[in-house]
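Of the protein chains in this complex, one is absent; all others appear in place.
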Amino acid sequence: MSDIIGIIIAATLTLIALSQLFKYTRIYRIAEMSSIAAVVANTTVVAVITIITKSYTPQLIIPTILGLSYFSLFAGKYRWISRYPIAIMVGVGTGITLRAILQSQFIEQIIATIKVFTTFEPFNFINALILAAGVISGLTMYTFTDKYSKELNAVRIIGRVFLFIAMGTLFATSVYGDYTLAYNRIKFILDFFTGKLF
Amino acid sequence: MSIVYKKYIPIGITAITGVIVLFDYYVKIPEINSASTILTSWGTHLSYFAVLISALMIVRQSIPKIIKQEKDWYFYGYMLTILIIMSATGFISGIASSNYSWWYNNFYGPVSTTLMAIMGIYLMSASYRAFRIRSVPVFGAMIACIVVLIATAPAGPVWFPGFGTLSQWIQAYPSQAGIRAFTMAAAIGTLASGIRTLIGLEIGFLGAKEDKD
Amino acid sequence: MFIQGRIVVGVFTLIISAFILFFAYTSTRGKVWGIRKMPQIDSIDDMIGRCTELGRSVHISCGIGGLTSTLAPQTIAALSILRYVATKTAKMKTRLICTTSMADHVPLLNDIIKTVYQNENALDQLAPDTIRYFGSAETLGVCTILGREKCGASFLVGAWTSGAVTIMETASVNDCITLFGNARTGSYYVFPFANDTLIGEELFTAGAYLSKDSIQIGTILGQDGGKVIGIIVLILGIIMRLMGGDITQLLLR
Partner (left out) sequence: MVKLIDFIDSSYFSHIMLVFIAVLFIVRPLGLPVVVSEQTKSFIDVIESLKPGSNILIQYDVTVAMYPSTGIPTEIMLRHVMEHPFNVMIVSGGPEGPKLLEQFLGGKGNYNIQEMKGRVYGQDHVYLGYIAGGETMYVSLGSNVHGTVVKDYYGTPIDDLPMMNKINTYKDIDLVIICEAGSDQIDGSVRVWATTYGRKLIADIGSSQYTATLVYYPQLVKGIINGVKGGAEYEYSKGKPGPNIAGSDPLTGLLFLNVGLIILGNILYYSKKRGIIK
C-alpha cells in the first residue's frame, strides 16, 4: 500500500515540477517546498546525530566550542565571534586546494601537451601543432596586462575561438546524458498513466 | 582595538591553518602531518554546526510568515510540517530505517530526478538561442557542436559517414586545447586567490573591509 | 624530508607565489600596474543600475563550493563579488536576495551582508529573508524567486554544476540578466547560455579588479607571470622533445 501511495506522490510531484516548464503557477511551490523540507531535514538529522556522537572525542572539543560560537550570529553586535570558526574552515579549504592544484591542473597538462608530439609525419605533426597553439593562445587570452594590447588582442581572439570550440564539444557530449534523463521522466509519466507502474 | 580581534586574529588563524595544511603535502614531518589531519577533521566537524545554523534560520524565517499570514503562508506551514515529521522520524527510527527512506525517496527523489530532466529540456531551448552566430568564437562553437552531436547520435554515423572521424579529431585536438587552457589558467587563478587569502588581501569572507560599530 | 614526486610542484608553486608577492610588493612601493579593461566585470554596475531603475531586486548565489573542499578559492572569489554587489545595493536602495545551497555559506553570508549594510547605514532596508538556504534543492528555489519576486539581475558566481542552465533559462523567460562565473571543468559548457560570463580565471580576478586596490591589482599581474612560465616550459619541452630529449620525467620529480 505504501508503495502505491509513494508512486502516486512521486508522479504528482514530477508532474508539478514539470509544469514549471510551461507556466509558473503557485502549485509549483508544493514541489519546491517538499524537496526543500526533505533535503534540510536530512542534512539536519545527519548533522545532529554526528555532533551528538562525535563531540565527546577529546580531539574535537575545541571545534565543538567554536561551532557553538556560530550562534553569535543571532546576537547582532557580537557577530564577529563567528569569524573564528570561519577562519579555520577557510584556512583548511585554501590549504587543501593549494596542495595539488598545480600538479593535476598545470604540470600534468603541460606534460600531456608535450607528449602529443611523437613524429614528424605531417598529419600528426600539424595536429600536435594545433593543440599546442590552442593551449598557448588560450593561456594568452587570460593575460591581464594592458601592455602590447594590439598584438595580444589578436592572439586573444584565437584563444577565445579554441575555448568556444571546447564549449560546443563538451555541450554536445554532455547533453546526451541529460536527454536520457529527460526521456526517462517522460516515460515514467507515460507508464504511470498507462498503469504499467502498478 | 576592536579591529585586532575582529579582523587581524581571524586573518592570522586562516594563514596559519592554511600553511600547515599546505605543507603537509610536501614534507614528511610527523608534527605537521598530524596537525594537518587534526585541522582537517576540525573543518569537517565545524560544517555540521553550520547545518544547524542554516536549519534554524529557515525556521526563524518561516514562523513569522505563518503568524502574520503573509502571502502564500500555507506553503511555509506545509514545509515546516514535513520538516518536523521527517526529522522526528529520523531521530526516532534512525536514518537507515525504511520509514525514513520512504519520506526521503518519495518527497526528494522524484523532484531531484525531475530537476535533472528539466535541465535536459532547458538545454535544448538554451542551445537554440546560444548558438546563434553573433561572433567568430560562437561560429566555432556551433560547428563543433553540430558535428559532435551528429556523431554522438546512435544512428548518426550510419546516415552521415565521416562525421565520426571528424568528431574524434575535434575532441582530440582543438577542443582538448581549449579545455587545457581553461584548466591551466584556472589553476593559476586558484593559486593566486589562495595566496591573496593567506596573506590577508582577499578577505571576502571576513565581513566588510572596515567595521563600523 | 621532502616527498618524492612532489618537489617540482612545490618549486612551481613557490615560483608563481614569488611572482605574485613581488608584484604586490612593488605596488606597496608606489608602482602602479595597468591591467586591461574587463567589460564583463564592469557590467556588474550596469546590471544593478538597471534593477534600480526598473524597481526590481538583485539575486546572487555563491555556488556549491564548500569551504573545506577544493572548491574553496572559487567560493572566496565569489564572496568578494558578493561584497561589492551588496555595497552597491545598499547604496542604491535596491533589494538584495542571496540564496545558497551550502550550509557552510550561511554564517558567512549573514556576517558579510549585515556588516556591509551596517557600514552603509542601511540595516533597516535589510529584509529578514534576504539570505535563503535551500540545501541541494537550490535550483528549484531560485526558479521560484526569479519568477515571483521580479529579479532583474542574477549573479551566479563561484563553483557551479551544470544545473545553472535551469536558472539561466528561467531568468531569460523572466527578463532577468545573468552573470555566470565558474572555474569548474564539469560545468564548462554552460557558459554560452549566460548573458555575461566570467570564464575560469576571470572569476578569481574579479574580486581584485573590483577592489581597485593597487596591491591587489599587482597580484593580478603576478598571475600573468605564472602563465608566461607555463608557456615557456611548454615551448621548451616541445623543442626538446623534437630534438630527442625528454623534459617530462624531470617535471614529474
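Order of writing sets the labels: A, B and C. Residues in every chain begin at 1.
We take it that a contact is a pair of C-beta atoms (placed from the backbone, for glycine too) under 8 Å apart; a residue touches a chain by one contact, two chains touch by 3 or more.
Remember, predicted model here, so these are calculated numbers, not experimental data.
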Indicate each shown chain that the hidden chain touches within the full complex. A, B, C
For a quick check of understanding: of A:Ile7, A:Leu21 or A:Ile49, which residue touches the chain that isn't displayed? A:Leu21
Contacting the left-out chain in the complete assembly, out of A:Thr14, A:Thr64 or A:Thr173: A:Thr173
Which of these touches the unseen chain: A:Thr25, A:Gln59 or A:Ser104? A:Ser104
Using the touch rule from the top, list residues of subunit C that touch the missing partner. 169, 172-173, 185-186
Footprint of the hidden chain on subunit A, which residues? 21-22, 104, 112, 169-170, 173-184, 186-187, 190
Need a quick check: the contact residues on subunit B for the chain that isn't drawn. 109, 112-113, 116, 121-122, 124-125, 127-129, 131-133, 142, 145-146, 149-150, 152-158, 164, 171-172, 175-176, 179
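Heads up, the rule we're going with is that only the chains that are shown with their structure count from here on.
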Contact pairs, highest-scoring chain pair: A-B
Approximately how many whole Å separate the CA-defined centres of subunit A and subunit B? 4
Note the residues in subunit B that touch 2 or more other chains, in rising order. 25, 40, 43, 46-47, 50-51, 53-55, 58, 108, 111-112, 115-116, 118-119, 122-123, 127, 131, 138, 141, 179, 182-186, 188, 190-191, 194-195, 197, 205-207, 211
Identify all positions of subunit C at which a residue touches two or more other chains, and write them in rising order. 6, 9, 13, 16, 66-68, 73, 76, 103-104, 107-108, 110-111, 114-115, 133, 135-137, 140, 162, 188, 192, 199-202, 205, 220, 223, 227, 230
Okay, in this complex, where on subunit B does subunit A touch? 5-6, 9-11, 13-22, 24-25, 36, 38-43, 45-55, 58, 72, 75-76, 78-83, 86-87, 90-91, 95, 102-124, 127, 131, 136-138, 140-149, 152, 169-188, 190-191, 194-195, 197-198, 205-207, 211, 213
Under the touch definition given earlier, write down the residues of subunit A that touch subunit C in their complex. 17, 20, 24, 28-29, 31-32, 35-36, 38-40, 42-43, 47, 70, 73, 79-80, 82-83, 85-86, 89-90, 92-94, 96-98, 100-103, 106-107, 110-111, 113-115, 117, 120, 132, 135-136, 139-140, 142-147, 149, 163-164, 166-168, 170-171, 174, 178
Please give the residue numbers of subunit A that touch subunit B in the complex, ascending. 2, 5-6, 9-11, 13-14, 17-18, 20-21, 26, 29-31, 33-51, 54, 59-60, 62-64, 66-68, 70-71, 73, 77, 79-80, 83-102, 105-106, 109-110, 112-113, 127, 130-135, 137-139, 141-142, 157, 159-173, 175-176, 178-182, 184-186
